[in-house]
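Part of the complex only, each chain left as placed.
The letters A and B name the chains in turn, as written, and every chain counts its residues from 1.
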Amino acid sequence: MFLHQRKLQYNARPDAPDPIFAKMLQEPLGGQWGEISVMMTYLFQGWNCRGPAKYRDMIIDIATEEIGHVEMLATMIARLLETSPVEAQEDMAKNSLVGAVMGGARIEDAIVAGMNPQHVIVSGSGSRPTDSIGNPWTSAYTIASGNLLADFRFNVTAESQGRLQVCRLYNMTEDKGVRDMLSFLIARDTMHQNQWLAAIADLEAEGFDETPVPAKFPQELEKGDVAYQFINASDSGESSKGRWAKGASVDGKGQFSVTKIKPLTDDEGMLGQVDPRTYGTPAAPVPAAAAE
Amino acid sequence: MFLHQRKLQYNARPDAPDPIFAKMLQEPLGGQWGEISVMMTYLFQGWNCRGPAKYRDMIIDIATEEIGHVEMLATMIARLLETSPVEAQEDMAKNSLVGAVMGGARIEDAIVAGMNPQHVIVSGSGSRPTDSIGNPWTSAYTIASGNLLADFRFNVTAESQGRLQVCRLYNMTEDKGVRDMLSFLIARDTMHQNQWLAAIADLEAEGFDETPVPAKFPQELEKGDVAYQFINASDSGESSKGRWAKGASVDGKGQFSVTKIKPLTDDEGMLGQVDPRTYGTPAAPVPAAAAE
């Protein structure tokens, strides 16, 4: 069960409106690696967790914090939109755009054109649960497999991609208020990368799983001769110069080797025939009488 | 540029048709963590790579192999569908389904109903580029950020989730031909988990990046006092018992601590007013005259 407090977790006030940066800031709100994604991912990982309570509670703690991050970004974007787009748009209309194509346009028009039009038409100067180009957020971004090691590895990824995007955005604005909020989110992502890496170590130390995930699958059932082999599929040899091509494997259960790609079977993938009443093209033409 | 060889990389022949397992096997073909996803992810990571050639070539090598895995799964599914669903369906029709609801139905009907109907109607006994419940594959599953450490972490995740799903499917069939192919895919996933972990080690050893990704963002610009703090947002203390709550942080740059969640600002998120001609609800009613 959840409770709400009126105060935000951290500041979310820009120095000045900026409708184009508002568009860009939708990415960490409703993009694939944005705060809605981590909020929903951690909530479902927590609610589906059948592991020890310390993992379950930790996951839900961070999920709960993330709802507050969504709140901060939504608030910041709404404030960045507190200009008067209708007014600017009216100016645009006054200055015929055809005229504009011919010469004589005003720069305001182009700027309004650079906004997300749904920030005016659909949400009336509010934020949207979408990414920076307006794709709706989808729950396909929510990952919860029931296997905590697989999922914690995803979480490290999510915090890496997320921090990367926020760092890029930090360099795309000089608004001090915006940068203040981003510096908070970047710091939390630093913690969260560390947190999930620590949780992985914890999980492995307690014997729940290890590389290759899932380690409980009996390794004698896999085709062992290709389990530690780097397969070169190209006409270059550069790819054999890395750590992945020689020495002990990272899981300590094999030795890396290199081989050229080649078929390990004579099977050319030819298919058999099926019921002619599905009207697929067969190996040889059938007379019409074969049908129904 | 790419070349094709007629022979498959490995066997893809079931002992017997099984249209319901064909439906399930769509998950590792066209699901979020299936072979199309890793094929496309690695292709785009390779083509967008601005790092050293050894990484670029390695990424494209594995991408090229993955195209062959998509081929194997597509072939296997088409072969699992080599029954005669139209015939079975006709039986179903003969045995009125209303009658069935009332009693007297035949089991064949229910089995046909358990197939993916698009395996008959749309693809005519061929595989589909979708997951096990028929959601189309989407390029939102393709991750390529330009930052190799962030992306290699994703790749470890993808190979973990993928191996997990294939291991689950291994336990859901006893068809020896299917299991033979799955044992090959599981082994390759073992290699690929190791490969990406090794590539991460290589990347860090060469000084390209490290935790927190991206490490080149000047850490003094982030709000340091919350960068190593576990924030407890619930009424339980269990979450403070893990590795993430005490000791040196995994990146070696801080010390984990624990704190109760609390607002770090007095900002309650109240918004300002905007142009009345967007007809949003304002803080106080405006007379109609305020409009246009």
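The rule is simple: a contact is a pair of C-beta atoms (placed from the backbone, for glycine too) under 8 Å apart; a residue touches a chain by one contact, two chains touch by 3 or more.
The model shown is predicted, which means the values in this text are computed figures rather than measured ones.
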Given 2 placed chains, full-complex copy number: 6
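Going forward, only the chains that are shown with their structure count from here on.
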Inter-chain centre distance, chain A versus chain B - centres from mean C-alpha coordinates, in Å: 10
List of chain A residues in touch with chain B within their complex: 5-13, 32, 53-58, 60-62, 64-65, 68, 71, 75, 78-79, 81-87, 120, 124-126, 138, 140-141, 143, 145, 147, 149-150, 153-154, 156-157, 160-161, 163-164, 167, 170, 183-184, 186-191, 193-199, 201-202, 205, 211-214, 217, 219, 221-234, 236, 238-239, 241-244, 249-251, 254, 256, 261, 263-269, 271-275, 277-280
